[in-house]
Each structure stands twice: as C-alpha cells, then as structure tokens.
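All protein chains of the complex are present and in place, except for one that has been dropped.
Up next is chain A:
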Amino acid sequence: MSFPFSAIVGQDEMKLALLIAAVDARIGGVMVFGDRGTGKSTAVRALAALLPSVPAAHAGYQDGTARKGQVPVPFVDLPLGATEDRVVGALDLERALGSGIKAFEPGLLARANGGFLYIDEVNLLEDHIVDLLLDVAASGENVVEREGLSIRHPARFVLVGSGNPEEGELRPQLLDRFGLSVEVRTPQDLTQRVEILKRCDAFERDPAAFTEIWRRSQRKTQNRIAHGRAMLSGVTIPDAVLAYASRLCMAVGADGLRGELTLMRSARALAALDGVENVGTVHVRQVAPLALRHRLRRNVLDETGSTARIERALEELAA
C-alpha cells in the first residue's frame, strides 16, 4: 500500500508535474531531482494509485492478438541491476529448455507499454540500459533482435525518474528525454515539517486507516485526472498564447523544438486539469519552469540556476 498522493504535504511543483504527465502521456515523462528524504519516490509511487484504467488493447505487452476490456494503467518499476534481457525481453528459457520451443518472454518495456516506467536513482542506472531506454522512448517501439528472435512490439510509456544530483549527474541525452523536470527541496516551514512527520507517522502506524481518511480527497484527484484526460483533445491554444510561449523559449534560449512542444503540451494538460477550454498565458507561466529548466543552453558552470533564468524571462515578458 503506498502513501496517498493527496496526503503529501507541500511539494506542489512535483505533484503538478506528475498530474500533468498522468493527463498527457506524450509530454515525455518527469524527472524529479532532490535531496534525500524529500519524498521523491513516495510521490511517484503514490501516483500509481490514482491512475484510471485504460483499454487492454493499449496497455502491456501486445503480441498482435486482440484484447478486450479495461485494465489498470501499468506502473512498472525498473530496479537497478536489471539485466538487458529482462528490460527488452528475451527468449523464454523455461520453454526453450523444457520443450525446445522458441518463444518470446516480454520484458519490462513491454509491461510498461501504455503506462509508466519508473526508475529510482536513475543516475545510477548502467549506461547500456540507458541506451536501450533512450532508443525505445524515442521510437515508441521495442525491437528485439537477439537469440534468434525477431520481434517488435509497441512500447510507449511515460518515463519517470528520480535521483539526487549529488550522486552523479544525468547524461544530457537522457535528461533531454524527460518532458518535465522538477527540483524538490525540504520545506523549511516548521508547521509543514511537523505536518509531514504527523502524516508519515500516522500512515506507517496504520496504513489502512490513514488511506481511508484520505479516500475522498484521493477520489477528487482521481476524477481530476480522468476529467483532464477526457477534456484534453478539446482544449485549444489561442495564437496569442502560442506566440507568448515561443517568445518565452527564445528569451531563455531553450534549445530545440522539443522545449517549445513540451511547453505547449503541458500548458494544455494543465488547462485540462483545471477544466478550462482555452489555454491562457497563466498556464504557460505556471508550467514554464517545469518544461524548460533542463533545456536551457547549458553553460554547465553557470551559477545562476535555470529556474532563476526562466523566472527572469517571465518577468521581462510580462513587463
């Protein structure tokens, strides 16, 4: 049983990013950076409990046969130390040894299809696994050519990573894959800290009772996600807002089109979450740090944080 998402104290930015990713999978996932003990993985795992169900034909391993009905959104943990064959899938050993049948045993990428793939301590992930992920995340398809197998299957998933920058930086190519990036800090407000302690303690002592208390609030969040998903395709972005987003990207020097695209998509997802049919500049402003902070043309040694640069640009645009 995971800690209820709605019971997480503070950390609004992280929660917002996760909700946006839950509404629109095309945003490209969320990377959560933060100090130890800030509730990074608690929040990510909590999200799993809020996800609505999806058609079985779009989730999990698709071997070509038609699937009916609804299944919960897949939420797959990629543990450190996972080997390549388990990530991409490989020859089914049991059947190969037992009855000499050449069969494909789907891996974690197949299971995550249509859902979320979560990697805790993503900066400790081995390079060759990262390469695999980058390739599949870009194409949305997993191609297996090994052990005499030749298989391809859809593997579209929302990549969610968390890590502590003190333990090693993330490869720029991988960082770029994440649509949104969040930096979490420990709240310095004392009442918040007391509240965190109380809620964690209550949850640890009696998870069932605690979850029960938060059930209504959880359901509200769940509905918000479901409504957001349903509304998403109907949300429009006025030209003026598009122009504003482009000006913002230019002003901060965000590299590439991906930043602009992510900015627009996440603004749209936010509007959908808020139940608004037209995206406004207010939405763009709210998601700008999330969508852009890891895409600024990096002077890796610049002391001014990316967030500060974006905020400055926002102020200048407003003036």
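As a working rule, contacts are C-beta pairs under 8 Å (C-beta built on N, C-alpha and C of every residue); 3 or more make two chains touch, one makes a residue touch a chain; residues count from 1.
In this text, contacts and distances are computed from a predicted model.
Chemist: Can you work out the missing subunit's protein name as recorded in UniProt? Choose among "Polar amino acid transport system permease protein", "Magnesium chelatase subunit D", "Sugar ABC transporter ATP-binding protein" or "3-methylmercaptopropionyl-CoA dehydrogenase".
Modeler: Going by UniProt, the chain not displayed is called "Magnesium chelatase subunit D".
Chemist: Pick out which of A:L117, A:V160 or A:I196 touches the chain that's been left out of the picture.
Modeler: In the full complex, the listed residue that touches the missing chain is A:I196.
Chemist: For the chain left off this view, which of A:S6, A:T38 or A:S181 is in contact with it?
Modeler: Residue touching the chain left out of view: A:T38.
Chemist: Pick out the residues on chain A that sit against the missing chain.
Modeler: 35-39, 41, 77-87, 90-94, 96-98, 105, 108, 120-121, 124, 126-128, 131, 147, 164-169, 171-172, 185-186, 188-190, 193-194, 196-198, 200-201, 204-205, 300-301, 303
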